[in-house]
Structure formats: structure tokens, C-alpha cells
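One protein chain is absent from this view; the other protein chains keep their places.
Up next, chain A:
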Amino acid sequence: MKIGLEYISLQLYYASITIFNLKIIMKILVCISNVPDTTTKITFTGDNTEFNTAGVQYIVNPYDEIALSRAIELAEGGKGTVTVINVGEATTEPTIRKALAIGADDAIRVNGAPRDAYFVATQIAEYAKSNDFDIILCGRESIDYNGSQVAAMIGELLDIPSISIIKKLDYDGSTATIEREIEGGKEVVSVSGKFLASCAEGTAEAKIPNMRGIMSARTKPLQVVEAVAVEEVGKISKFETPAPRGSVKLIPAESAEDLIGLLHSEAKVI
């Protein structure tokens, strides 16, 4: 009997932790994309069918840094945990470690080449389905393929609200107040329950890793899960580089007013 009682009280203890976890500790998932550094000169190989990765430095997508920084702020002071997820091959791990150095608690890498947005979104949605997150944050777009696709696709696959291109996010533990960008203004949206948002500038100041962050990033958990199969809906078949511009026509500063005539009768844009 004695053992039985102890057993029951232990179960109660666990249950209270679970309840405590569910209610108080919010779980945030941040999706991070591994992209060429912004100074990269973009070239292609294989008769313009493949992006030339030779000598390219990879970074955390700048918008995802903003999303991650806001997630860390929301979780600060023991209010929550921040997990980062990346769909990519083993070569993306330095980028994942950078996210851990910035301040994420742990990381998931879904092992598979990020073939397209639908593939990536499906992997993240699959992971999120079995791991109860309160908030999922993405960047507004990846600076390589600029799709702005992955975020809303995850939202749809999970059947939760997705707010795109946000510039402010406040969360009181159950309701989020979000400002999203619209042409020539902003819209204020409120959501209760689980949601996803894709972050643009303004949402947070991007955090820079400090020494402690960099040291601890090495030992933070990075779990690798295998990708699930996804049906192909299309692919990038070719790339093109923009046609080079003709040389500049210089107008002397003394006769700057001539610009207007040229824009009107030569370029025909005014």
C-alpha cells in the first residue's frame, strides 16, 4: 500500500509538472533558412541550371534572425523555450549553431535538401504536429528564393492562423497582438491560440551572439530527424541573370534641369 501511495504521489507530481509546462512555459518554434551572405555575387553553373555555391558564405536568413530575436525576447526570464528548426543537409549545421549562439535553447535539423517551399513547409508542419508549439515564427522571406511561401504553407498544413509580414508582435501568454504591413499602412490583428507569423524589420532588433552564447552553442542539443516523402509539384528549371544595363548618361550638375527633358522625351517615364 505504501508503495502504491508513493507511486500515486509521484504520478501527481509528474502531472503537475506537465500541467505547469503546458500552462506556463510557452514553446516557440523558429524556422531558419540557410542562405548566401548578402554580398554574394550570384552566378550559375551547369548551363544556368544550378546556383554556383563555390566560395559562397552562408548565413542565417536576415529576417529569420529578426524572428529568432523576438522569440528570445518573448521567452526571456523563464517564460518559454525557443527551438529552431532548419530543413537542410548536414552542411547547414554552422548556421544552426549560429542560431543557438544567438540564444535558441535547442535545434532540429530535418535532414533533406530543401527542394522547394512545399517540401520545406511539409517537413516543418510534420515536426510541429507531434511537438506542441504555441507560436511558430518565420522570416518574411528567404533572401535566395524570395518565395514568402513557406510560412503560410505551414499555417495551412497545421490549420492555424498565419499572419504574414509582421512588424510588431506582443504576446500576453494567450493572445497575440500583431501589426502587419499593408500597402501604405499597417493592420493590427489579434489572435488567440496557436498561430504562426512571418517577421519583417521592426519586429525586433537582430541580436548578435556574445562569447557566452558562442561557447554554449557547441553543447546545446541539435537533433537530426529524417525528412518525410513529399510529392513534387514543380521545380526551378533554369536561372537567368538580369541583362546588363547600358552605360550611364552623365548630366553636368550645372545643367541638372536637363534631366527632366531627358526623362520625358528620351526615357519616356514622366
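Keep in mind that, in the parts below, a contact is a pair of C-beta atoms (placed from the backbone, for glycine too) under 8 Å apart; a residue touches a chain by one contact, two chains touch by 3 or more; residues count from 1.
We take it that contacts and distances are computed from a predicted model.
Protein name for the hidden chain, per its UniProt entry and selected from "Electron transfer flavoprotein subunit alpha/FixB family protein", "NADH:ubiquinone oxidoreductase subunit L", "tRNA N6-adenosine threonylcarbamoyltransferase" or "Deoxyribose-phosphate aldolase": "Electron transfer flavoprotein subunit alpha/FixB family protein". Within the complete assembly, A:186 is the residue of A:79, A:115, A:186 or A:207 that touches the hidden chain. When the missing chain is restored to the complex, the residue among A:151, A:169 or A:217 that touches it is A:151. Within chain A, the residues in touch with the undisplayed chain are 36, 38-39, 41-42, 44, 62-63, 117-118, 121, 141, 143-153, 155-157, 159, 161-165, 167, 177, 180-193, 195, 198, 200-202, 231-242, 245-246, 248-253, 256-264, 267, 269-270.
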